[in-house]
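The complex is shown incomplete by one protein chain, all other protein chains being positioned as in the whole.
Labels A, B and C are assigned to the chains in the order they are written; within every chain, residues are numbered from 1.
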Amino acid sequence: MRAIVKTHRAPGLELQEVPEPTCGPTDILIRVRHAGVCGTDLHIADWDEWAQGRVKPPVVVGHEFAGEVVDMGKEAAGQFQKGQTVTAEGHIVCGHCRQCRTGNGHICRFTQIIGVDRNGAFADYIAMPASNVMPLDGIPTTTGAIMDPLGNAFHTVLSPDIAGSTVLVLGCGPIGCFAVGIARAAGAARVIASDVNPVRLELARRMGAQVPLNAAQEDVVARVLSETRGEGADLVCEMSGHPSALKQAFGAVRLGGRVHLLGLPKGEVGLNLSNDLIFKGVTVYGVIGRKMFETWNQMRSFLSSGLLDPTPVVTHRFPLANIDGALEAIRSGAAGKVILEIGG
Amino acid sequence: MRAIVKTHRAPGLELQEVPEPTCGPTDILIRVRHAGVCGTDLHIADWDEWAQGRVKPPVVVGHEFAGEVVDMGKEAAGQFQKGQTVTAEGHIVCGHCRQCRTGNGHICRFTQIIGVDRNGAFADYIAMPASNVMPLDGIPTTTGAIMDPLGNAFHTVLSPDIAGSTVLVLGCGPIGCFAVGIARAAGAARVIASDVNPVRLELARRMGAQVPLNAAQEDVVARVLSETRGEGADLVCEMSGHPSALKQAFGAVRLGGRVHLLGLPKGEVGLNLSNDLIFKGVTVYGVIGRKMFETWNQMRSFLSSGLLDPTPVVTHRFPLANIDGALEAIRSGAAGKVILEIGG
Amino acid sequence: MRAIVKTHRAPGLELQEVPEPTCGPTDILIRVRHAGVCGTDLHIADWDEWAQGRVKPPVVVGHEFAGEVVDMGKEAAGQFQKGQTVTAEGHIVCGHCRQCRTGNGHICRFTQIIGVDRNGAFADYIAMPASNVMPLDGIPTTTGAIMDPLGNAFHTVLSPDIAGSTVLVLGCGPIGCFAVGIARAAGAARVIASDVNPVRLELARRMGAQVPLNAAQEDVVARVLSETRGEGADLVCEMSGHPSALKQAFGAVRLGGRVHLLGLPKGEVGLNLSNDLIFKGVTVYGVIGRKMFETWNQMRSFLSSGLLDPTPVVTHRFPLANIDGALEAIRSGAAGKVILEIGG
Partner (left out) sequence: MRAIVKTHRAPGLELQEVPEPTCGPTDILIRVRHAGVCGTDLHIADWDEWAQGRVKPPVVVGHEFAGEVVDMGKEAAGQFQKGQTVTAEGHIVCGHCRQCRTGNGHICRFTQIIGVDRNGAFADYIAMPASNVMPLDGIPTTTGAIMDPLGNAFHTVLSPDIAGSTVLVLGCGPIGCFAVGIARAAGAARVIASDVNPVRLELARRMGAQVPLNAAQEDVVARVLSETRGEGADLVCEMSGHPSALKQAFGAVRLGGRVHLLGLPKGEVGLNLSNDLIFKGVTVYGVIGRKMFETWNQMRSFLSSGLLDPTPVVTHRFPLANIDGALEAIRSGAAGKVILEIGG
């Protein structure tokens, strides 16, 4: 079958013919129709420091996908039907540790990520443990292919008091734009979104941000305060990892509010914990992955019911063979979400 | 000033001239513009068993209202301005008990209700403790006048997992119709509403119910199950107090779901706790009043931002002098919310 | 191997020689050392109405046990070692439904219970799905054998505000007595326990109940109110299923308190929902099984650290062959927890 492979410990990705994966007794074999391209894929292609420390070539890349069931292992039979469209959680967890056994598989310390630690989804076929596979129930595979990053956004946004609240989204990449749409669908009264890239801000506006702020031109904290009678935002979703955005997060959150951190800062960030966090009685939560599988249920409910339409964020589509074009679109900064058309 | 008074221990209400209330040191004096008429007022007018046991005439009736500040006691100065439009929580609580001191004033055992236990709002003026008064911040007094029952609906609906959920509202009186609108605004994926009265069901549909069910013609539990792939509703809001609706509530709620009880059943109701509650792992919550003052903040946020428009539920308006017309409209079963036009 | 078998659709249990269970690819084969005898086993022995509707003989009975690992299926290898002592969750759930995938396997609608719906633990060997098996990590198998009912008690007692609270336990059978000990270990300020059986009340007292009440001689609600300055209990754990205890539960719970229902009432129970639940702002929760596997983690932590010693509740031990003696001890009302000594 065709696959995009990280072949060597050096920059670049290659389209190759590789053997089809075998379907183990507890696995589901899936023919991939669509796959999402992520910043992580770019890191692997560019062979940056993180990739050098983590990835062991050769490995098929890609961790966001949807497709149709073509085979089932003996122990997995009965849960799915051939031809059924599905997507999958790309974090393969141990299932036995304390975290996995208490609904916190997203922080299992034995996690293997497809397309990073084992063969992934930029290929005609992928075999996945049945417990990771999710029926799409009518959601199109173009949307199914981006439910991994969409799930990150759901995990970041859906705090219990979201209805009627003011939400600030810092960073309007695809996950930030999804977060804007989710906050609106979940009844946020006001969504403020900030980025330095006008293309991304326009996507955020299309996803429902009532107050798009260009952080290169405006004082984000001052604007948030002026939009909230001086109180600040109830929930800040930090999606960029930039040190300046982190300062804005703590400056703009209200007394007693929440800051959810999804963007990954590099190295250390200096924070004034006394003024920004302790005196304000703030709660901070580190967001990693998707809750298994509460987040997936929420997502399917929002998507199936039409509460949320994530498609405006999908700005580019490429055939599998043009992975370089897909990566270039991401590099350009002009893309929202980029997907690969593989099968179907 | 004019006031609608329960004058004697017998059916009926009278429009009378009474002295203006005095404004104590911790009070706010309010000129009433609009007031909501409630089933409770009907009980008092009709002098039913409950009223006979609770109400001590003479008393000015009415507990839902909005108006403008005309005077402030010495200890309350500085919090409000004359001319400011306000509404008020009608439950006057002790402020000192354990419940009051932990944000649970709605279950203070020393509660006095205006229009029931002390003089109320169907009058040109009312004096209220400053701590019960809420600025309207631009919300019109016609809406301010119904924030008491609207708050009941917010208290019933806003559970943490509302976004993306399926909500069943049993009973489409004004509070049930408000509940429908709130559930939609808070991101419920699907709202099913049930009543035996087609006029009320039509109001529920206008407030956003996607599945209005006539309980006189349809099997409510069966329909809820068929609308939810056999799972049942995540949240059931029981707003009627009818024994049959209570059975439906427990039959239609999903495993692990929630039943919020607002409607007041008369006497005992027989429940199969083993099958309906314990084996299903259900949580039941008794809803009384509004959380002081978390519910009021939520309400102002929904109303100010335009997330919720409760006005379709307001079907009738009467001048103060025509309280009998207002009560008759409620008795007819053809009314949503009925309000009195008093001042302004 | 030896096993206690329900052989026919009639009263009685028999000790028989039956084939050893086979160990499937995802199973663990366990040699049973100790097993707990439960009221459910009594229902099956006596062939009451519930048993007639549920149990399909022949079936090996018993669902509470601990023992040592003797074999592992191919897919389960690596998680356990031979000789390791373990216990197991006796509810075998589907693993795929919404409940199972969100940490709520205790309400999976496809649950099979060992010793009821499939062969159980009153036998020399039992095969269990690896995902149900729990390492004992040094907890003795005599305690491991009763972690199923102990888990029911943990699930009932451990609400978030337990520390510093007043807890009322209605019904001092083994699970009620465990509940008393757990409440004390979790920092309840005062534990009140009620039963009509003086032997059971004495066990409750030994487990830490500061106020044991004989419900045949005292007015439970009045005593709870007098012990709590008229406020009532923060948490009521109803472990009996008796209609009179249910009335006491709602009468004795404080405004805004919680009632957790574990005891299974037969048929319908009449409740005054308005006075007892709605006006009081009470929350009711139906407790079934153990949370998979949050409850098990809590239990192991309490037991391993010595916070809780459940052994005073274990009043009787019998060899496997004397199952009739064990059942008779339960029938007598003089027993706490009864265990069978099988292997080891």
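Everything that follows uses one rule, which is that a residue touches a chain if its C-beta (ideal position, glycine included) is under 8 Å from a C-beta of that chain, and two chains touch if they have at least 3 such contacts.
Source: prediction; values computed, not measured.
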Query: Touching the left-out chain: which of C:I113, C:A189, C:V211 or C:L225?
result: C:A189
From B:G12, B:P25 or B:P319, residue that would touch the chain that is not displayed: B:P25
- request: Mind listing the chain B residues that contact the chain we can't see here?
  value: 25-26, 75, 79, 95-96, 98, 101-103, 131, 292-294, 296-297
Task: Determine and list the chain A residues touching the chain excluded from the picture.
output: 98-99, 104, 106-107, 109, 231, 241, 246, 255-256, 261-262, 264-274, 277-288
Task: List the residues of chain C that touch the chain left out of this view.
output: 158, 160-165, 185-187, 189-190, 298, 301-302, 304-305, 307
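The rule is simple: only the chains that are shown with their structure count from here on.
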- request: Report the pair of chains linked by the most C-beta pairs in contact.
  value: B-C
Query: What whole-Å value do you get for the distance between chain A and chain B if each is reduced to the mean of its CA atoms?
result: 41
- prompt: Using the touch rule from the top of the page, what residues of chain B touch 2 or more other chains?
  reply: none
